[in-house]
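Removed from the display is one protein chain of the complex; every other protein chain stays in position.
Order of writing sets the labels: A, B and C. Residues in every chain begin at 1.
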Amino acid sequence: MSDIGGMSGERKPFRRIRLGMVGGGREAFIGGVHRIAARLDDRFTLMAGALSSDRVRARESGADLGLDPKRCYDDYRKMAQREARLAEGIEAVAVVTPNHLHAPVAKEFLRSGIHVICDKPLTGTLREARGLAAAARKSSARLIVTYNYSAYPMIRQARAMIRDGALGALRIVRAEYAQDWLAAPLEREGQKQASWRTDPARSGGGGAIGDIGTHAFQLIGFVTGLRVARLSADLDSFVPGRTVDDNAHIRLDFAEGARGTIWASQVAVGCENGLSLRIFGEKGALSWSQEEPNRLVHAPLGEAPRLVTRGGAGAGAEAAAVTRVPAGHPEGYLEAFATLYREAADAILGAPTSGETLPGLADGYAGVAFVDACLRSGRADGRWVVPALDPP
Amino acid sequence: MSDIGGMSGERKPFRRIRLGMVGGGREAFIGGVHRIAARLDDRFTLMAGALSSDRVRARESGADLGLDPKRCYDDYRKMAQREARLAEGIEAVAVVTPNHLHAPVAKEFLRSGIHVICDKPLTGTLREARGLAAAARKSSARLIVTYNYSAYPMIRQARAMIRDGALGALRIVRAEYAQDWLAAPLEREGQKQASWRTDPARSGGGGAIGDIGTHAFQLIGFVTGLRVARLSADLDSFVPGRTVDDNAHIRLDFAEGARGTIWASQVAVGCENGLSLRIFGEKGALSWSQEEPNRLVHAPLGEAPRLVTRGGAGAGAEAAAVTRVPAGHPEGYLEAFATLYREAADAILGAPTSGETLPGLADGYAGVAFVDACLRSGRADGRWVVPALDPP
Amino acid sequence: MSDIGGMSGERKPFRRIRLGMVGGGREAFIGGVHRIAARLDDRFTLMAGALSSDRVRARESGADLGLDPKRCYDDYRKMAQREARLAEGIEAVAVVTPNHLHAPVAKEFLRSGIHVICDKPLTGTLREARGLAAAARKSSARLIVTYNYSAYPMIRQARAMIRDGALGALRIVRAEYAQDWLAAPLEREGQKQASWRTDPARSGGGGAIGDIGTHAFQLIGFVTGLRVARLSADLDSFVPGRTVDDNAHIRLDFAEGARGTIWASQVAVGCENGLSLRIFGEKGALSWSQEEPNRLVHAPLGEAPRLVTRGGAGAGAEAAAVTRVPAGHPEGYLEAFATLYREAADAILGAPTSGETLPGLADGYAGVAFVDACLRSGRADGRWVVPALDPP
Partner (left out) sequence: MSDIGGMSGERKPFRRIRLGMVGGGREAFIGGVHRIAARLDDRFTLMAGALSSDRVRARESGADLGLDPKRCYDDYRKMAQREARLAEGIEAVAVVTPNHLHAPVAKEFLRSGIHVICDKPLTGTLREARGLAAAARKSSARLIVTYNYSAYPMIRQARAMIRDGALGALRIVRAEYAQDWLAAPLEREGQKQASWRTDPARSGGGGAIGDIGTHAFQLIGFVTGLRVARLSADLDSFVPGRTVDDNAHIRLDFAEGARGTIWASQVAVGCENGLSLRIFGEKGALSWSQEEPNRLVHAPLGEAPRLVTRGGAGAGAEAAAVTRVPAGHPEGYLEAFATLYREAADAILGAPTSGETLPGLADGYAGVAFVDACLRSGRADGRWVVPALDPP
């Protein structure tokens, strides 16, 4: 089990990374999650923010968090420029704005040599993603995308088992991401989260596919290593008046011969945050659900299924490396998110082994390309579309 | 709770129906299930059989069951003709042969005025189904198809709740039927069940879609009342050398505007008989799984989900009518199958209310048309196909 | 998988045993269960009954079941005497009366040389049990007690695993049997089942401990082979006015050194028929719940727990011998009950191997002695009591 700040045997000189944040002021959601995640393993100190573009809210939101008022900005450009010049300026920035701002904000900080930890999807549109890709290539700083679900210990376990051949050749991948919080027209009641996420201008065109479908897509790639050769998407907008998809059925044909499906829905009544993944190979199967993240069911062909638990006897090194407390002491969403931040800290400080599991430009770009392909297929009555998943 | 032979308040003069069986000899599977189902509520007596076309096996199989040797046939035609003439000849026959024999056998008995209780799918091909439909229309006898999963008490409960508006307008229907018994090439080892079910000539062309996909299709219609307007099917044969599908992803567009999917697989390692159904409407959702059939989860929009159990406080009249033992005393597969036989007995004896829930020609024909449409869509890379679900 | 009437390889000349029944008329519960159980595997034919001591009800109840009116008795003594003399008289009788009548009825039939299949508990009082034991010893006929839960396939599996040492020396046994149907004073509303079960004169003194606690007690012995050296019982009557226990906490010290507990309750709101068993040894543990009877969790020390399913890869010969349909097709309460009848048939016909799993006088007597010891301990504020479990 881990002690604070790293696993035993991996100790290194203690050092906190100076962090800034863009977005995440009062009434925002994901900003608070990023702050807890950054703090949990004690690898970051939040020192500056452009928490809002509204001057008063920016200042008050900073005060809530104990920030130095001089480092509470209402303009992310000023923040990037000034922090880059400070002797003890921020080394990394968390970008937690609505999707359409990811690209301009991230580019600004990358240009200033400040590492970017960006919420997903990477950008709202494929065009923005291309521009950001170019900026990232030119920058000495890292671009990290918080596909947080890939940091769950049992997801790491699943990835390792598949890589090591426990399932043989893969045949079928079934992913779901079902929620119900948009089952009613919340956006018409002025709910802030609902408003921007159902507004194509701010979300980037995708609704459920961008907000949650990309998580499922990334998770499939992360765990299986399979590559999507083509896809077909049926998109629905069940709630009257809604102009983005709130339900999507997506079929995936993998280059390796396997078949996959993603169901992403935000109108699935009774589903809270129902992200699940089932993978079937010729020699076995794995099943995992985000709402019970500490367990992974492994069914070897012709044997009784096994319940592999975080911290338990069946869990291997990859899971152990991101485990903080013993088996039976549930770790959850925030811990997995914090693991991404821990790994980001390692990457920023140049630890050699961290790159493999940390989502960056490639994952981020592929996610935007996935949404783009889904939108194209959806508009064409579900015809097969070949997504261009690699950044230019 | 029910006493034997019928619910209290529904008693009628005791009378057992004389039953015959075609197929179901030694080493067969589903024949034994039909016999238990017929016997469980004491509404039938098995009196004759063409249990095998092999003379010795037919006789020995009959002896195993205590049949009068004179009523053990090796030819179903002779059986139909002779039994129809006997004073105490059979009144109904269970047809439990491989699929390709359903049509000729059923036609023979219908022609003889003997009621037919036929295993699903109704026939192997749509052409046979058309012929059988014609025969059924001409006969005074009933044609019943054992879509047994529609007889589970909690399925009856779900159907009643949807009919009564508990879910509002339906939006999404997700059905799965996942097994793993064909994950390896069992048919090459001479396993009898695997052999005929993977042989297009005997199965009728469909593999998983015919064997289990039709169950999911029928269940969707039974529970929701929705009508499929078009469908798209991706069919796979993952096991090398297999010539029928062993995995299918099917999309359904319903005439009423809802979307549906069926996943039918016989290579889903770790899945035993994983038939499940989830239905989402604008006001609520229902979730049911055949492997835990005594419970139904009802999630009303904006309220805590409820666990409705067979015999429990949340179950209504439709569920109670097919419940034998109190809540917490699990009823299973055989009891649901027996309920179909009980309702078949009521129908044969002319009870007025039984027709609604008893699958007959319409369900049977629609199932074959569904398989046919899936095969056509599958051959055309999943293009949308409009199935002709009504018998001519 | 089994075909009807016995497992493959175990076929024998087909022969149905002629069965009678005492108790089980209209409005009774367990009589109907016994009849389905007797019929399910086609090993018995019900031919006679003293279904009620009320003449009209006896006759009408018999007519409901298609019995010959001449063999519908209103006096079990007459029935025993007359049937014993008939050429084709009954060979066995099911005793499904309230507890206080078990002893006199069973004795009468044993004296007549007719095999007795008696519901549990064997008798209402220890004194009656002694008398019945003496009668059983003198009779050529068999005495069988329907401790039906011991016939579940996964219970057979658990028993075999423990016998074969999979758990090592046993340490802790935790059994529960929790229901809620007596949480309110149902007996005051004239509910028939509640009335006799809460009436000490008809139940025998025990409430929950006799009605359901004995099941848990028998199941522990059946599965573990452990022997209770002493016990301590805290009995409660939570519902005002109730004179028998409706809740019991019982501690068991086993002769072999293990510790056990039984919780039996009929006021546990939300529990339907919550019989569960957990057994912990030095090398592993097993966990089973009657409401999901087709699965058994096996946790080997230091390994990931396994899910053993009826019909699945982890199930052995003992489970297979009492399995009718394949894995994933749930078998339930009635099937397990039917297995006892199947084994009773084998025993009556003299099959050599059936005796071991079939509960008889020893189990029946021990159950009554258990209730007696619980009542004594309960009256003495839970002091330790040594039960005399062996029949004299």
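Note that in this section a contact is a pair of C-beta atoms (placed from the backbone, for glycine too) under 8 Å apart; a residue touches a chain by one contact, two chains touch by 3 or more.
These numbers were taken from a predicted model, which means no experiment stands behind them.
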Looking at the whole complex, which of A:Arg35, A:Arg71, A:His215 or A:Arg278 touches the chain that is not displayed? A:Arg35
Which of C:Gly24, C:Gly221 or C:Gly281 touches the chain that is not shown? C:Gly281
Among the options A:Ser52, A:Thr198, A:Thr214 or A:Thr309, which residue touches the chain absent from this view? A:Thr309
Residues of subunit B (touch criterion as defined above) contacting the omitted chain: 297-298, 302-309, 312-314
Absent chain, residues of subunit A that touch it: 1-5, 8, 11, 14-16, 26-29, 31-33, 35-36, 39-42, 63-66, 179, 181, 271-274, 290-294, 309, 311-312, 324-335
Under the stated touch rule, tell me which residues of subunit C contact the chain that is not displayed. 171-172, 174, 180, 183-184, 232, 234, 236, 238, 247, 249, 251, 259, 261, 263, 265, 267-271, 280-285, 287, 297, 299-301, 305, 381-382, 384
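To be clear about the criterion, only the chains that are shown with their structure count from here on.
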Name the chain whose C-alpha centroid is most distant from the C-alpha centroid of subunit A. C
Chain centre separation (subunit B, subunit C; CA means) in Å: 34
Let me have the rounded angstrom distance from the C-alpha centre of subunit A over to the C-alpha centre of subunit C, please. 55
Residues of subunit C touching 2+ other chains? 309, 312
